[in-house]
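What follows is a set of notes on a single structure, which appears directly below.
One chain of protein is taken out of this complex; the other chains stay put.
Every chain is named by a letter (A, B and C) in the order it is written, and numbering of its residues begins at 1.
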Amino acid sequence: MQKSVPQPTGYAFVDDYRRVRELTLSLTAGFSEEDMMLQSMPEASPVKWHLAHTTWFFENFLLQRFFTGYRCFSTAYNYLFNSYYDAVGKRTPRHQRGLLSRPSLSEVLAYRDHVDNAMVHLLEDADTRIARLTCVGLHHEMQHQELILTDLKHALFQNPYAFTSIATTSLPPQPPLKPATFIEVAGGIARIGSSDKENFSYDCEQPSHRVLLNDFAIASAPVSNGEWLQFMDDGGYQKSELWLSDGWSHCVAEHWSAPLYWQKQEDHWQQMTLQGFITVDPQAPVCHISFYEADAFARWAGRRLPTEFEWERVAAAEPVAGNFLENGHWHPVAGHNKRTFRQIYGDVWEWTNSSFLPYPGFKAEQGALAEYNGKFMMNQMVLRGGSCVTPVHQMRASYRNFFYPHQRWQFSGLRLAG
Amino acid sequence: MQKSVPQPTGYAFVDDYRRVRELTLSLTAGFSEEDMMLQSMPEASPVKWHLAHTTWFFENFLLQRFFTGYRCFSTAYNYLFNSYYDAVGKRTPRHQRGLLSRPSLSEVLAYRDHVDNAMVHLLEDADTRIARLTCVGLHHEMQHQELILTDLKHALFQNPYAFTSIATTSLPPQPPLKPATFIEVAGGIARIGSSDKENFSYDCEQPSHRVLLNDFAIASAPVSNGEWLQFMDDGGYQKSELWLSDGWSHCVAEHWSAPLYWQKQEDHWQQMTLQGFITVDPQAPVCHISFYEADAFARWAGRRLPTEFEWERVAAAEPVAGNFLENGHWHPVAGHNKRTFRQIYGDVWEWTNSSFLPYPGFKAEQGALAEYNGKFMMNQMVLRGGSCVTPVHQMRASYRNFFYPHQRWQFSGLRLAG
Amino acid sequence: MQKSVPQPTGYAFVDDYRRVRELTLSLTAGFSEEDMMLQSMPEASPVKWHLAHTTWFFENFLLQRFFTGYRCFSTAYNYLFNSYYDAVGKRTPRHQRGLLSRPSLSEVLAYRDHVDNAMVHLLEDADTRIARLTCVGLHHEMQHQELILTDLKHALFQNPYAFTSIATTSLPPQPPLKPATFIEVAGGIARIGSSDKENFSYDCEQPSHRVLLNDFAIASAPVSNGEWLQFMDDGGYQKSELWLSDGWSHCVAEHWSAPLYWQKQEDHWQQMTLQGFITVDPQAPVCHISFYEADAFARWAGRRLPTEFEWERVAAAEPVAGNFLENGHWHPVAGHNKRTFRQIYGDVWEWTNSSFLPYPGFKAEQGALAEYNGKFMMNQMVLRGGSCVTPVHQMRASYRNFFYPHQRWQFSGLRLAG
Partner (left out) sequence: MQKSVPQPTGYAFVDDYRRVRELTLSLTAGFSEEDMMLQSMPEASPVKWHLAHTTWFFENFLLQRFFTGYRCFSTAYNYLFNSYYDAVGKRTPRHQRGLLSRPSLSEVLAYRDHVDNAMVHLLEDADTRIARLTCVGLHHEMQHQELILTDLKHALFQNPYAFTSIATTSLPPQPPLKPATFIEVAGGIARIGSSDKENFSYDCEQPSHRVLLNDFAIASAPVSNGEWLQFMDDGGYQKSELWLSDGWSHCVAEHWSAPLYWQKQEDHWQQMTLQGFITVDPQAPVCHISFYEADAFARWAGRRLPTEFEWERVAAAEPVAGNFLENGHWHPVAGHNKRTFRQIYGDVWEWTNSSFLPYPGFKAEQGALAEYNGKFMMNQMVLRGGSCVTPVHQMRASYRNFFYPHQRWQFSGLRLAG
């Protein structure tokens, strides 16, 4: 399904740099300057801001430190495009990123060129420290590639006028699928996380450590739209006894009655996708649900969500392949019957019942990058496996994504355990 | 100071239509598509939205009703660009006008062309009903000309990066001025408002009626920045006894300590203007203050604000001339010493101590235009006289502007009475 | 209907003082210490706080200034029971008055005794300045007598458990009434307000001044519950075109569909009253409506609200008599047919379409009492005539009450004009 790509390592050089940076720009092909200004909520950022912020990352953490004689494109950008690094300094308030009409898109593109030229120069003669930090920068950029599509989807949904597909590949035919089954997995001590210095991982995935697991069962496939419709038909959104207390408060206050982006059209459900508005496919994984909804569904089904450790135990034995950003669908598809486990990687991020907390022996990155993950280790739940808008190079069994349990705008779904 | 212009009447034809519509576009010469997307708060709208909404007004209230065979540019625009007319139907939520990346600016400009062509055609053979409604539409458009500059100033202030003058004329030299004095005016019965059908006025200015006034004194000039600095130096923003109770709550909660757009630079005050950042001119009228601040200043000065009737009594005898939008300064200037009363018209809107309430015998316009003014007759205070961003054609002695007492982003100042 | 009482004057002595202070306590006969703790919203205060605050008024403005050697009951009370006098000093935050379990009710009653003993002593030999300020204090206390009943009604409504009548007199039989008619009143110059130093009036009623009125018509009776039910049946709460813009926002956000305290019981409407829960009497005046509802009703009826000047013009010729607090019903009654105008005074406060603004030549009281009325002259609408919980001594043609246009917990109704 996905093209063969070179495996990522922990060090990035000129070719890696060029490939990732070009992919970012290629995602924006269908958007106008005005589209790239949109900010629909504080958690989501304008595309233009993503383009600039990822560039700022290289300028700030590499060029300003290691490129002797480097000339800053604009000192003001350090304020405008810092995201959340207190150690770097003050910055545009997060909810006001949509007010940056200036600099213009063309200036931001010139900024990208300016930094790319310098980075290519720097990388031609890079030591491992530079190659390592560049690798961090590219993984950071891949995260923002995903956010570009995720955030823009949310923004365009607020004003569906003139909205059409922005995906690059149409959806494949969806053959009939076998129903999901539950696979028994033996417990014992599992090795979780990564300490592999050759291949890239974030500090929050480290160190590799042992976790004791009970025997458990886990579903062969993510929960499908068809199953979700049964939950809805059975009053799942109306029964408080299925919900966590905080979840029920959100459900009532925000009038949840279906996943985000779903709209009832007379007798059937449609959903807004990056392929345009389409009819909900009962075989495809359900997507754009909060942790609270995933948890309520699991309780309704008499199951539970897996822990991130159970998930990783299973995923570590599976190949990192699936419906990723490079496929160009930018929407989850029904999958196929080839392997025991379906869609462990790609399609939808899978909520786990694990809080995003430090692993035993966790050490934050040094310097400003200490703020990259560590300071978010509270109130967020771990998601695993990547989605249809995740770059494949970013994915690995140990990758930990995290969001607040009420958030729905990510490409998030679930897989049952229990 | 201002160019000679034909006096407005209550009926508008092709030449009037063209002149007003072209003026609107000319204001946007210095702005990018991205600038024209900005919405900095719910009360302020993007320039692109203003361009489209004023066009929608003609399409909805004229072309769709009187132009047989008129083809709507886009039916969706009726939703997108309706402002607050419940009788017309649902609409974009006010605080989401900044999320309209689509239609693009070029589509909105095409919309303007489409409607302009049809309007010109319609006006070639217009009866008085059409000429009257067109006149309403042009006065409506003039209000939005003012808002384009007012709202964009607020938006650019949120991100002063790359901000430079957008005015078309630089500020004139400011000669020394005589201090303001208080002019005694004899009381008696004054005629207030307008019933003149030949010249345009809004329903809220009607009917003309008699009001009994006591003798009063009113200042020959608006309060200046120099006088405002004395108020500040004397602790005006710290003394609760000078303030209305609701005003003091705002002052404390929003940390008011100077007019909006003022910034302390070491030992002097600067202000952001549409001329760029400039040093505060002590002779120029103070601008961008709320009613609450104006009222507190008056109490500090041992005076009071005039009623809108006192103001109109004086203004009716003065020529409608001054520093208006057409002058291109887009900032209040110091004025000159030629007449008894200085800057009654233009420069800054003057807060009065009158609530925006119906005149005796008030009848709202018929149909959807009933919503134009009448439904806002609560919680708002009247301002009079126009400002440096008001089109001169819009102004007359009976014109009633109105805003909430805490609002500061209008070009609002004050003149003392008492 | 009401007992004969001595007419109030501008100076109060021992007998006046005793009568008013005793009436206050008599109102609390049916309440427990726990009832007197209740604060249901920031605008409403606990009964215990009212008992203490009115006492603080005498201690602070009279005893501490004019009683040589006076010993303060407790210096802490100056903080605890100041309402809103910035000039006097800091105070308990308004929304936390319900957290004053200490001092206990019995301590507050001892405080009242302590202050009463001193006041009686002071008044035995009072000069006119003291007699004048005492008169202010007693009028202040009468306002709080009304608030004791008004606020407690709101608090008990939040927890109707064990709620029964707390009125001292049951409702009288309601004879059939003639329908209201519209009475034509000739315009001309009316004298409004009060400059009479012999009889008490607040600063906001002063000075007496002339106002020019057009001819107008005004209803012979307040709007009844029966008329209000017609408005409701006709969709009055669902039609945005009847409402002011700000009013419609409140109506939607707060789900207004009937007056406050009304509850649908299968096929009829009940209302909570200080007489207990009773069936809505179609002949009695509608009560507990906001200005916004009154205004929407008037528009629905093709009428308008009177100005406060029109109201005073009519009321000045009527006797101050009606269903007041002393009657003990504490609920509006249907009235009788004896005079042309029905229920001008008593039963329900009547919303006018006048903002609470200063009269020409208004001068606030000197000293801390300057804050009594003047600082509230913004965003509030004037009500006239008193209600069934207003002490009759407090009422006069020139009395101006004022509340925000969205507030409903007062005994507020309306009379049509137009």
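Throughout what follows, a contact is a pair of C-beta atoms (placed from the backbone, for glycine too) under 8 Å apart; a residue touches a chain by one contact, two chains touch by 3 or more.
What you see is a predicted model, and the numbers here were worked out from it, not measured in a lab.
Visitor: Just list which of the chains on display the missing one touches.
Guide: A, C
Visitor: With respect to the chain omitted from the figure, which of A:Ala76, A:Ala131, A:Leu244 or A:Ile278 is a touching residue?
Guide: In the full complex, the listed residue that touches the missing chain is A:Leu244.
Visitor: Where does chain C touch the missing chain, residue by residue?
Guide: 32-35, 37-38, 40, 76, 80, 92, 96, 98-105, 155-156, 158-159, 161-163
Visitor: So which bits of chain A touch the chain we can't see?
Guide: 84, 86-87, 189, 209-212, 214, 240-241, 243-248, 291-292, 295, 304, 353-355, 357-358, 360-361, 370-371, 375-379, 405
To be clear about the criterion, only the chains that are shown with their structure count from here on.
Visitor: Identify the chains adjacent to both chain B and chain C in the sense defined at the top.
Guide: Common contact partners of chain B and chain C, which must touch each of the two, are absent.
Visitor: Report the chain closest to the protein's overall CA mean, measuring from each chain's own CA mean.
Guide: B
Visitor: Measuring centre to centre, with centres taken as mean CA positions, what chain is farthest from chain B?
Guide: So the chain farthest away from chain B turns out to be A.
Visitor: Any idea how many Å lie between the Cα centroids of chain A and chain C?
Guide: 60
Visitor: Chain B: which residues touch two or more other chains?
Guide: Expected reply: no residues.
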